[in-house]
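A single protein chain has been removed from this complex, and every other one stays in its place.
Going in written order, the chains are labelled A and B, and every chain counts its residues from 1.
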Amino acid sequence: MEALLAEWEGVRAVDHHCHPLLRWPLDLTPFGLRAVFTEAADPTMIREHVPCTAAYRGALACLAGALGCAATEEAILEVRAGRDPGTYANALLERSGTGVLLLDHGFAGGDAFTVAEHHREVTLPQHEIVRLETLGEDLAAGVDDPQEWFQAVRAALQAAVEDGACAVKTIAAYRSGLRLRRHSPEDVAREFSLFRAAVPPRLTGKALCHTLVFEAAACCRVLDVPLQVHCGLGDPDEDLALASPLGLRPLFEDPGLRGLNVVLLHCYPYHREAAYLSAMYLGVFMDLSLAIPLAAADGARALKEALGLCPWSKLLYATDASRLPELYFVAATRQREALAAALSDLVTAGFLSRDEGVEAGRRVLAGNATALYRLQPR
Amino acid sequence: MEALLAEWEGVRAVDHHCHPLLRWPLDLTPFGLRAVFTEAADPTMIREHVPCTAAYRGALACLAGALGCAATEEAILEVRAGRDPGTYANALLERSGTGVLLLDHGFAGGDAFTVAEHHREVTLPQHEIVRLETLGEDLAAGVDDPQEWFQAVRAALQAAVEDGACAVKTIAAYRSGLRLRRHSPEDVAREFSLFRAAVPPRLTGKALCHTLVFEAAACCRVLDVPLQVHCGLGDPDEDLALASPLGLRPLFEDPGLRGLNVVLLHCYPYHREAAYLSAMYLGVFMDLSLAIPLAAADGARALKEALGLCPWSKLLYATDASRLPELYFVAATRQREALAAALSDLVTAGFLSRDEGVEAGRRVLAGNATALYRLQPR
Partner (left out) sequence: MEALLAEWEGVRAVDHHCHPLLRWPLDLTPFGLRAVFTEAADPTMIREHVPCTAAYRGALACLAGALGCAATEEAILEVRAGRDPGTYANALLERSGTGVLLLDHGFAGGDAFTVAEHHREVTLPQHEIVRLETLGEDLAAGVDDPQEWFQAVRAALQAAVEDGACAVKTIAAYRSGLRLRRHSPEDVAREFSLFRAAVPPRLTGKALCHTLVFEAAACCRVLDVPLQVHCGLGDPDEDLALASPLGLRPLFEDPGLRGLNVVLLHCYPYHREAAYLSAMYLGVFMDLSLAIPLAAADGARALKEALGLCPWSKLLYATDASRLPELYFVAATRQREALAAALSDLVTAGFLSRDEGVEAGRRVLAGNATALYRLQPR
């Protein structure tokens, strides 16, 4: 494992899915640090239970190593408070080994950097990902019926891609679950009326959300950008029982969508299912992203399981980090370690030569995403 | 792993979910010993296939170590036959490291100790768990409609808790599956009529069972006792496809049930899902209990997987043992070993310091349950 990590030292990874940082300066409390290492929103969960997770204890240890301080919240926050926030954040990002950020700004609240601010404050190169449901909600006010709305969405997606966006992302898992199917125009129209009537408009309903995904998929195919789909674990807004990527089969089997690239994000605990899909369908890719920092040793185990069926040419690197540079750093570090552990196991077991392991890792860290998102190789 | 086990030597564990012992003396045959190490009831399964499981072979080895005899059924049964049954049983329980038993007597047949007998014959401190469906069936004769019945159940739960019961347990997984939802009063009434007409009354039907669970949940919240929910593996009465804890989401999302504590029992093979719920919702706890003695090395692996997302402040220790002290001993021993293996892996991988690992184990063995069930610390 150490040997592979050493080989990849110069590899600048493509973080193909993450979110913006919070605007600095900010006063970070222990509570604020804990809050980014969980998907739970309940304050008691954050205060009492997050410190009792391997993920958070390991994060403190990981940060302590990077900052040269004790593995305690106090020591880490003290180091942070003593530095210029921009210098501190950019140094952590730089040390994480990440070379490019593909950012979904659609999730951020008002305390996060805007796109322009993020480009100005964060020195790493960045590209934008369009968040489909946010876009759909933003466009609701100006249209009168579903067809007009879908047309507005298509036009906006095209404009965004022409403006440099490198992917479209859907969080249908949160809004309707992922058991995708085609719906009747009547059902779509009925749900659209409810959607338009709400203030502010919030997308829900299977007919509307699924149809929007199919529309976006067709659009992504024509625009030749990947469609990222949140699968598996997330916050409690989502019913995990409805978040398996196997429900996306209609996207993969539809002859009209041939050529579409779909990237399954997070996936845990459905990562073996995601790996199966990646092994079966040319246009399917996957990552473990969020599972790596949150599920600690089991995130690393999940990566080993995924590398059963999933070709390494289909596996991508992502942190799904947001808000604090500490999370970016920890997620990136754990991601590399997990990848090195998985590939070195395969080398030890005789499946791969060491050179093949090194090369496989380079592709996962950077090569696959560079090709898929048509980024310039650095 | 050995180091952690040594650190916990003095920790008296809280077995927060188990069942009563069979009344002694009894003549134990090899068949009888095999029968407690499986959920299968088929005699040929017990005779021919249970001996071909890692769980049973490992159980013999584990018992042989404790009894100082050969790892064969004959040797173990000979030792047992030569001792006073009460002394033998209490010695095995004592050696298991368990300090308190929380007992579900609702499952036992006539050959098991009654509550009073169990307190008299077994020296470990004990508390009772109310088995919801058994209670519901017992109360069916005296009522005329669902509302009266629910009221009787509520009154009986309150009386049981005032009388010292420390939890309520539902086996809805066996009766209706766990894809919980609210049902119409008409559906409840129709199923109630069938239920009342049967002799003896046996609870089945989604409308009736689910509604009973919601009633009990509301009651547990007010009485401030946890609701234990059987999830995942059990005997063939259950359809495992319907036993995922993800189906319990309505219990966690209902604002009227805020403050309710729900304990997911067994969980395997849905333990990653259970860990996810434990990491998301303040009131969700989990154990692996039955999976540890029955799934052998994979039970231990499941515990490692669960400690991915599940905070150790949410993980509980239980044997789910019943009938024979041999099962209590083996289940308790394997549980500690599995916990030590999982936590020492996290120490080795750098997620936890050794002290954190020791402390995490203490909480799982005793601290979490002592707080959750409001037991006196020993």
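Operating definition for what follows: contacts are C-beta pairs under 8 Å (C-beta built on N, C-alpha and C of every residue); 3 or more make two chains touch, one makes a residue touch a chain.
Quick caveat: nothing in here was measured; it's all calculated off a predicted structure.
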{"item": "Absent-chain contact - pick from A:8, A:281, A:317 or A:373", "value": "A:281"}
{"item": "Options B:40, B:223 or B:349, residue touching the unrepresented chain", "value": "B:40"}
{"item": "Of B:23, B:301 or B:354, the one touching the omitted chain in the full complex", "value": "B:301"}
{"item": "Hidden partner chain, residues of chain B it touches", "value": "38-40, 42, 44-45, 48-50, 52-55, 57-58, 61, 71, 233, 235-236, 239-241, 268-269, 294-302"}
{"item": "Footprint left on chain A by the chain that the document does not show", "value": "244, 246-247, 249, 252-253, 272-273, 276-277, 279-282, 304-309, 311-314, 345-346, 349-353, 356, 360, 363"}
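To be clear about the criterion, only the chains that are shown with their structure count from here on.
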{"item": "Centre distance in Å when chain A and chain B are each reduced to the mean of their C-alpha atoms", "value": "37"}
